[in-house]
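Every protein chain except one is present and positioned as in the full complex.
Letters A and B mark the chains as written, and numbering starts fresh at 1 in each.
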Amino acid sequence: MLLSSFLLSAAIDVYKFDDPEKEKRFHQLAFELRCPKCQNQNIADSNAEIAQDLRTKIYQMLNADKNDNEIVDYMVERYGDFVLYEPRVKPQTYLLWYGPGLFLLLGLVVVVLIIRSRKKAYNDTHNHEPSLSNSEAKALDALLKTKQGKKQ
Amino acid sequence: MPRVLLFIPLLLFIILAGFLWKGLSIDPRELPSALIDKPFPEFSLASLQQPDRILTKQDFLGQPVIVNVWATWCPSCRQEHEQLLVIDQTGEIPIIGLNYKDERDLALQWLQQLGNPYQFNIFDEQGMLGLDLGVYGAPETYLLDAQGIVRHRYVGVLTAQDWQELKLMIKGWDSVKN
Partner (left out) sequence: MIPEIGEFALIIAFFLSVVLALVPMYGASTANDMWMSYAKPLAMGQFLFVIISFVCLGYAFSQDDFSVVYVAQHSNSQMPIQFKLSAIWGGHEGSLLLWALILTGWTFAVSRFSKALPLDMLARVLSVMGIVATGFISFLLITSSPFARYLPRFPADGADLNPLLQDFGLIVHPPMLYMGYVGFSVAFAFAIAALLSGRMDAAWARWARPWTNIAWAFLGMGITLGSWWAYYELGWGGWWFWDPVENASLMPWLVGTALVHSLAATEKRGVFKSWTLLLAIFAFSLSLLGTFLVRSGVLTSVHAFASDPERGFFILMLLAVTMGGSLTLYALKAPNVKSESSFSWLSREVLLLVNNVFLTVMAITVLLGTLYPLLIDALGQGKISVGPPYFNAVFVPIMCTMALAMGVSIAVRWRETTLQSVLNKLWKPAVLSILIGLGFPFIYGNGFDARVFLGISVGLWIISTVGTEFIGKFRNTQSITNRLRQLPLSYYGMMVAHVGVAVTAIGITLVTSYSEERDMSMHKGDTVEIAGYQFTFQGTHVVKGANYMADQATIEVVEDGQPVATLRPEKRRYNVKNAMMTEADIDASLFRDLYVALGEPLEQGAWAVRMHYKPYVRWLWLGGILMALGGLLTVADKRYRQSSPNQEATHA
């Protein structure tokens, strides 16, 4: 994880909000929108010229009482889906959004299947099974013995 | 467990490797314009050379044009300028300048020194037209058809090769019309 070649200074500029709720939304929006020019930074962290412009635009739109959706739509109209760090749910992103849940479900079904087959084996063998199979236990013992023998 | 299932990891990996291989020939930083096949945004801005004249979209509708986003603070624009002059001299397509977040004096000086390939220049001091257009740096070059629809965008220095591509695109429209 080496860091090289990108803007070196943290982006800091100063906006005054009369309403703390708007300031919160400002930070949230700047966090969720990607700077189109940068390597991989949101527009809050980037110091690129375009990121500054977009921050100013968000600031202006917030002060003009636009809601979050209007602001996000404004950005997408101009820069495309690329600026959204949270991709919209649509057929192309179904796998992205529903995949993890699906895999989890699938995994748990497999676990249930495994348990059922193992439980059967468990009932068959009652409770007398050593934790390692006999052959394995012997092999392990033999191995450890030779090792200790060598040490002495 | 059927043995076939054991091949699933291998299969998934092959699919993944296919995508990765494809990925090597894609530039993740090349961003297509969101305005492709959409009308050029409406605007009303002063001309660079004639500050009293207000330019709008109507000033270039009716024929295919190139809109070139440039600024004096942009070193690659200087590099690109030569190519723009070449295109202008062929007379095949008019070039409209979009002087982006610049200072008027410096821009005029630049045109005087390096030559002026532009029919006229839109002076976008605040960068608001640039924002509407989805510009994220200069230089950028847009190809518009006669209806003012954005057909293509180049980001970065326009090369001789890009110009050849552009010409082909314009020819393509003509042949459709005929």
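The rule is short, and it goes like this: contacts are C-beta pairs under 8 Å (C-beta built on N, C-alpha and C of every residue); 3 or more make two chains touch, one makes a residue touch a chain.
None of these values were measured; they are calculated from a predicted model.
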{"item": "Missing-chain contacts mapped onto chain A", "value": "1-6, 8-15, 27, 31-32, 34, 38-42, 44-45, 80-87, 92-93, 95-97, 99-100, 103-104, 107-108, 110-111, 114-115, 118-119, 121-122, 124-125, 129, 131-133, 136-137, 139-140, 143-144, 146-148, 150"}
{"item": "Sites on chain B contacted by the missing partner chain, in the whole complex", "value": "3, 6-7, 9-10, 13-14, 16-17, 19-26, 28-29, 31-32"}
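In this text, only the chains that are shown with their structure count from here on.
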{"item": "Distance from the mean Cα position of chain B to that of chain A, given in whole angstrom", "value": "34"}
{"item": "For the chain B and chain A complex, residues of the former touching the latter", "value": "31-35, 101, 127, 131-137"}
{"item": "Residue numbers on chain A that touch chain B, as the complex places them", "value": "36-37, 49-50, 53-54, 57, 76-80, 82"}
